[in-house]
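Every protein chain but one is kept in place in this view of the complex.
Now for chain A:
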Amino acid sequence: MSIEAISLSGRKKQVSNKEMSFLERMYIVAIVKGLMITIKHLFTRKVTIQYPEQVREMSPVYRGQHMLKRDEQGRENCTACGLCALSCPAEAITMKAAERTKEEKHLYREEKYASIYEINMLRCIFCGLCEEACPKDAIYLTTSKVLVPSSYEREDFIFGKDKLVMPLDIAMKNAQLKNAN
């Protein structure tokens, strides 16, 4: 059986070590062929994206920075169950739970909340498993194109609640949109 027939991809080729003929040893034909290939590329469409002016289109399943969501009344969804931290393959998430007091009812939806919620952005691989694990729809990976800003300090890459929780005005806007619909 020939090697082309047993090849699954159909791209396998029998190699041979036969002596080159005089014409092949001249290389002229091969060089001219090569020149024709390269000249063709002179007229093909260029693949360059002129970065600051042009931005590459993001994939529809793009996962950007995390956000801890609020509900329509502006209360934080997170109940500090720790499933996200458990599911995280990079072990980037840590949190500390606290019990809600009566005065904090307008701040947190559940009776338990995360007093500290930190994601180490140097560890995070943006896989989105935390989002899948969350039973309260609290953590989301946004489509934000803003990447983690560079810094000299490692501490700057540990994002706390100050950077992760959805701003209150956005939560209000979302609620209005939902009511309008």
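The rule is simple: a residue touches a chain if its C-beta (ideal position, glycine included) is under 8 Å from a C-beta of that chain, and two chains touch if they have at least 3 such contacts; residues count from 1.
To be clear about the criterion, contacts and distances are computed from a predicted model.
Candidate names were "ABC-2 type transport system permease protein", "NADH-quinone oxidoreductase subunit H", "3-oxoacyl-[acyl-carrier protein] reductase (EC)" or "(2Fe-2S)-binding protein", and the UniProt protein name of the unshown chain is "NADH-quinone oxidoreductase subunit H". Note that of A:Ile39, A:Val61 or A:Ala180, the residue touching the chain absent from this view is A:Ile39.
Only one residue in the set A:Thr48, A:Ser150 or A:Asn179 touches the chain that does not appear here, and it is A:Thr48.
Chain A residues in contact with the hidden partner, per the touch definition given at the top, are 31, 34-35, 37-39, 41-42, 44-48, 50.
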